[in-house]
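Structure first, then comments.
On to chain A.
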Amino acid sequence: MALVWPARLLGLGAVVAVLALLPRTLEDFTNAYASDLAFVAIYFTALLGLSILTGYSGQISLGHGAFMAIGGYTTAILMSEQGLRLAGHTFSSDLRDVYTIPIAGVVAGLAGLLFGLPALRLTGLYLALATFAVAVALPQVLRRFETLTGGGTGIQLFGLPQLSGLGVEVNVFGRTLPFNDWLYYLCWSIALALLVAAWLLLRGRLGRALRAVRDSEVAAASSGVSLARYKTLAFAISAFYAGVAGSLFAIATTFVNPDVFPITLSIFLVIGAAIGGYGSLLPLLAGALFVQYVRNLGDDAADAGRLPGPVAEFLARPGGRDLVFGATLIVAMFLLPNGIGGLLRRAAEPLTSRLYTRAS
Partner candidate 1 sequence: MADLLQQIVSGLASGGIYASLALALVLIYRATRVVNFGQGEMAMFTTFVAWSLANHLPYWAAFALTLVIAFAGGAALELLLIRPIRDAPVLTVVTVTIGVLIGLNGLARLIWGNEPRQLESPFSTEPVRIGGVAFSLQDLGTIAVSLAIVAVLWLFFQRTKVGLGLRAAALNPSASRLVGVRVGAMLALGWGLAAVLGAVAGLMAAPALGSFDQNMMQPILLYAFAAAILGGIDSPLGAVVGGLGLGVIVNLLGTYVDVVGAELRLPVALLIILVVLLVRPAGLFGREAVRRV
Partner candidate 2 sequence: MSALLELRDVHARYGAVKVLHGVSLSVREGEVVALLGANGAGKTTTLRTISGMVKRSGEILLAGRRIASSPEGVARAGVAHVPEGRGTFAELSVRDNLRLGAYAAGRNGGFTRAYAYFPWLEERAAQQAGTLSGGEQQMLALARALMSHPRLLLLDEPSLGLAPRVVRELFQIVRRLNEEEGLAVLVVEQNASLALDVATRAYVLETGRVALEGSSDELRANDDVRRSYLGY
């Protein structure tokens, strides 16, 4: 275990270094890369939440997109003029309204707590499908309750419909940044801060209690771990992460509507967690990259230009991209049944077991 922290800090350092270098080295970073990479950070944040829930407490959620939606709508309602009017206030919304992000996380976390309480009665598969049901139902519920959510049209975050990422500049700490660059730094700062928070949270009592619950509920209960408390707590923390991710998602897309958070979003999170490895944290980066890039392979013209002609042509045919994505996913699961995290753990095991005898 003693090797874990140096390895983690090394990994974190490497990630920070790469993230700092990318804007300086990639050509046309702002227009071609910044936004996509911000989405990687957003998926990564949501995956952290999912991995805490499933990998540490053993509860399965197939509906984390719903908590993202709650976070996203919270931010949208707080930031949009329409939402502010609804809340009875009139003050101008501004790009500095990032204060809504933690609020979105807390609201989603509370929703997770509320959902986690009745969900205590459910185990395994039934819980998984209950969460799935919530995620399926939510878009239609959002569509229906128009006064707050704007119905099918949704809500524009920054008031102006024509405001999309390009050409807009943001003032932060006295510097002027293009919107996309700002998004990139914002999303990654929050994602990495939450990664470190997860490491610290799971290091101590909480992590031990959650792992005990995962490995054997009976044994955990008989050694004095309150199952109900830790299972709902895991749900709440996990939903908080998803809520923050949803809030960033809303800011990145600059609007929300029911189609922004479809059930497929929840499915993609499951895929990302499987690729990264349940119970892993830093390796979830691989899952986030997979979800963002493999799914959209050859989607934009720049990508298509880099791929060999017949491949790009195949990907452009109806269904071609999905076929490749599905097949890649299956092959990845064959090669890495425990995800990248499992692979790293196995690679590290001979080393750690040679240096230390495990104290468990």
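Rule of thumb we're sticking to: a contact is a pair of C-beta atoms (placed from the backbone, for glycine too) under 8 Å apart; a residue touches a chain by one contact, two chains touch by 3 or more; residues count from 1.
On the choice of candidates, all candidates are chains of the complex that A comes from, given by their letters.
If you're wondering where the values come from, they're calculated on a predicted model, not measured in any experiment.
Candidates 1 or 2 all belong to this complex, yet only 1 touches chain A. Put simply, chain A touches candidate 1 in their complex at residues 54, 60, 118, 121-123, 125-126, 128-130, 132-134, 136-138, 140-141, 143-144, 217-218, 221, 227, 267, 270-271, 273-274, 278, 317-327, 329-330, 333-334, 337-338.
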